[in-house]
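Notes to accompany the following structure.
Shown here: the complex without one of its protein chains, the others still in place.
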Amino acid sequence: MKQYLSIDDIPDVDALVKKALTFKKDPLSANKLGIGKSLLLLFSNPSLRTRLSTEMAGKNLGMRVTTMDLSSGWKLEYEDGITMNTDKAEHIQEAARVVSQYADIIGFRSFPSLVDREKDYQDFQIQRLANLASKPIINMESAIRHPLQALADLVTIMEHSKSKNPKVVLSWAPHPKPLPQAVANSFINMMRRNEMDLVITHPKGMDLAPAMVKDTPVEYDQFKAFKGADFVYTKSWSSYSNYGQTAFLPDWMVDKEKMKKTNQAKFMHCLPVRRNVVVADDVIDSADSVVISQANNRTYAAQAILSEILSNA
Amino acid sequence: MKQYLSIDDIPDVDALVKKALTFKKDPLSANKLGIGKSLLLLFSNPSLRTRLSTEMAGKNLGMRVTTMDLSSGWKLEYEDGITMNTDKAEHIQEAARVVSQYADIIGFRSFPSLVDREKDYQDFQIQRLANLASKPIINMESAIRHPLQALADLVTIMEHSKSKNPKVVLSWAPHPKPLPQAVANSFINMMRRNEMDLVITHPKGMDLAPAMVKDTPVEYDQFKAFKGADFVYTKSWSSYSNYGQTAFLPDWMVDKEKMKKTNQAKFMHCLPVRRNVVVADDVIDSADSVVISQANNRTYAAQAILSEILSNA
Partner (left out) sequence: MKQYLSIDDIPDVDALVKKALTFKKDPLSANKLGIGKSLLLLFSNPSLRTRLSTEMAGKNLGMRVTTMDLSSGWKLEYEDGITMNTDKAEHIQEAARVVSQYADIIGFRSFPSLVDREKDYQDFQIQRLANLASKPIINMESAIRHPLQALADLVTIMEHSKSKNPKVVLSWAPHPKPLPQAVANSFINMMRRNEMDLVITHPKGMDLAPAMVKDTPVEYDQFKAFKGADFVYTKSWSSYSNYGQTAFLPDWMVDKEKMKKTNQAKFMHCLPVRRNVVVADDVIDSADSVVISQANNRTYAAQAILSEILSNA
């Protein structure tokens, strides 16, 4: 692998999952691979899991890790040809090339505008960075993708699934704020690539991008969607068609009654999660909730990606 | 030791002081003990000494150290059964369990509300974290305790004391803002445990919790309290009875005249200190001021605690 901007950068998903599970058993098994190599993590938005798990992944491989909060400094300009007399003090043209000289691998997080759909769906910021940088870029959640999360999600499903192609439901959740579509997009992409029996359920109007959904079945009746599910992944996102808008529909919370429709499904969420808004306490606290283990797998997913890129370099 | 939430977690104070002094002589004497182990420091409030000394302590033991400022991300919810539609984006139930997977030892700092005395005196936040976490928690100053400071304080007294049970005065100080009682509480606890001849002096109304003070003598006349003291520890705190309130009483500043009443006492403060409000320049700048050395001992106190926990694991 030369970079990890999206699921499509993975040449062999099965091999990668195996690698992640190997690291889970023995996190320090490749602790010389990254010796003398630097990992730089740049965050334009706050992060807990992504930051800590990716840092740990790098250190498990022997890398030196530096984390930088871009939001505490100046803002970056991403558009070319601009007269830079605004609040943006540095252009991505310089920033990308400069930081490439200070690290061997660069992780980058930046959220969507949720206003300019076209720009967001070009994955504009991370694509500019990747095109300008001379070092491999790792997507730590971009405008429309969260492929490290999706790899951890797949690892989690592999660990808990009794069949090769379980029924997986991606269920929209209510949330006080309009949220990015990145987690949902990359999850769909990963499930489709692995030929899972995926169903998406959301209220009418809270649709995702057709280019992401493709021919995945969409069921507007959440109860129907849950029937026979082996995995329920819930996540809030804002609308694609009515771009960046959300609706607060408390009835869409995942509760015990809905879970009873499933095939004793495992409950998944990428976290952070708002209890009793997105999911009821008695579901997330149940024995079938795998959210903590899912967060743990973030480390080994990131470690598998980093080790692939290090091996390729 | 399995954790370090309070002085009461120390099985043998003498042995711990000896260990700290050993590390002071040779900081890298156990630099293999923590190899491959991670220390995660989480700060809900700003820190200079605690952060740098605890980081150095971990690194002296060979640990990998990650520091995270929680205040720059989202807020945590500590109450159960809440519908999380407020400004708090993650529950301590998830956060505690998740970060336990990303580190071997977790340091945590969080200040009191100074409004809800009952919650503060349950040491609610750090106790919730400790109960939910699957890894040892170290208190880097909680609502009502600062046991790393108290251990460094004891080490400092041991280094400078001519007798086994010196007279120690804990003296309230004026301050423009109402401050936590944590430093005073843990200092009292530590002095009592070591059977020091402790006297507390403060203006009427600026009392500490009876459960902390117990039968320690309280003298409202600061001059009387200072008589014959071997150590004067000054610190501002807000009132327990009139919870979270303070009074600005400049006369309570420690000055040269007051220090003359003592047995050439060593002057102590945990820092940061407001000069000419809490203590006069000519006292903190005198040869009997040990505040800089006291701050230095923070490293070796933390290193002693970390090495105890690592040895136990």
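Letters A and B name the chains as they come in the text, with residue numbers starting at 1 for each one.
The working rule: contacts are C-beta pairs under 8 Å (C-beta built on N, C-alpha and C of every residue); 3 or more make two chains touch, one makes a residue touch a chain.
Because the structure is predicted, anything quoted here is derived from the model rather than measured.
Of the candidate positions A:S38, A:S113, A:Q127 or A:S161, contact with the hidden chain is made by A:S38.
The omitted chain makes contact with chain B at the following residues, 28, 31, 46-49, 51-53, 55-56, 59, 69, 72, 176, 271-277, 281, 284-285, 291-292, 295-296, 299. Against the chain not shown here, chain A presents residues 36, 38, 40, 64, 66, 68, 72-74, 77, 80-85, 89-91, 93-95, 97-99, 101-103.
The criterion applied here is as follows: only the chains that are shown with their structure count from here on.
Rounded to whole angstrom units, the spacing between the C-alpha centres of chain A and chain B is 39.
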